[in-house]
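Complex shown without one protein chain; remaining protein chains in place.
Let's look at subunit A:
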Amino acid sequence: MDDDSRVPLSNLHAAGNLLPTTGEASSSTSRSVRTEWPTIDGPLGLSHEESLTYARRFFKLGFLCLPFLWAVSCFYFWPVLRNPRSQQSHPRLRRYLVGSAIGFFLFTTILSSWALTFAIGGERLFGHVWGELVMYNVAEKYGLAGWI
């Protein structure tokens, strides 16, 4: 079961460790199950409340034509995404993650189909427009690579 309460140590900085409190005074050897962490960083990552905030923010920001942000979000919260039981424990978080994953796949499919058509079709398909669209010609035309 998940422990939703986190008490940050007042004197921890930098790596931002937030640790769960189990309410038990016994050592960890008596607990055979560790609390589940929502992020891939485990104990070094976010707490459950923060995860929701971050997942929501990533989901919304990803609509600015940023599928990579959706992919990073799925990567970051991978333990929640891959565990089907988290549907009960983190319903809202999981909804954002599934949305991010679907958005990423859709966008990538569209983009890669366009890119592959462009690359494989080449001049046969596009005619002279291909030469005007391909990046190295565009860079030469506008002198983009000469700043260094």
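One rule holds for everything that comes next: a residue touches a chain if its C-beta (ideal position, glycine included) is under 8 Å from a C-beta of that chain, and two chains touch if they have at least 3 such contacts; residues count from 1.
Throughout what follows, contacts and distances are computed from a predicted model.
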Undepicted complex member, UniProt protein name, chosen from "WD repeat domain 72", "G protein-coupled receptor 89B", "Chromatin modification-related protein EAF7" or "Presenilin": "Presenilin"
Residue, one of A:39, A:86 or A:100, that touches the chain absent here: A:39
Touching the unshown chain, subunit A contributes residues 7, 9-17, 19-32, 34, 39-41, 43-46, 50, 54, 61, 64-69, 72, 75-76, 111, 114-115, 118-119, 122, 133-136, 138-139, 144-145, 147-148
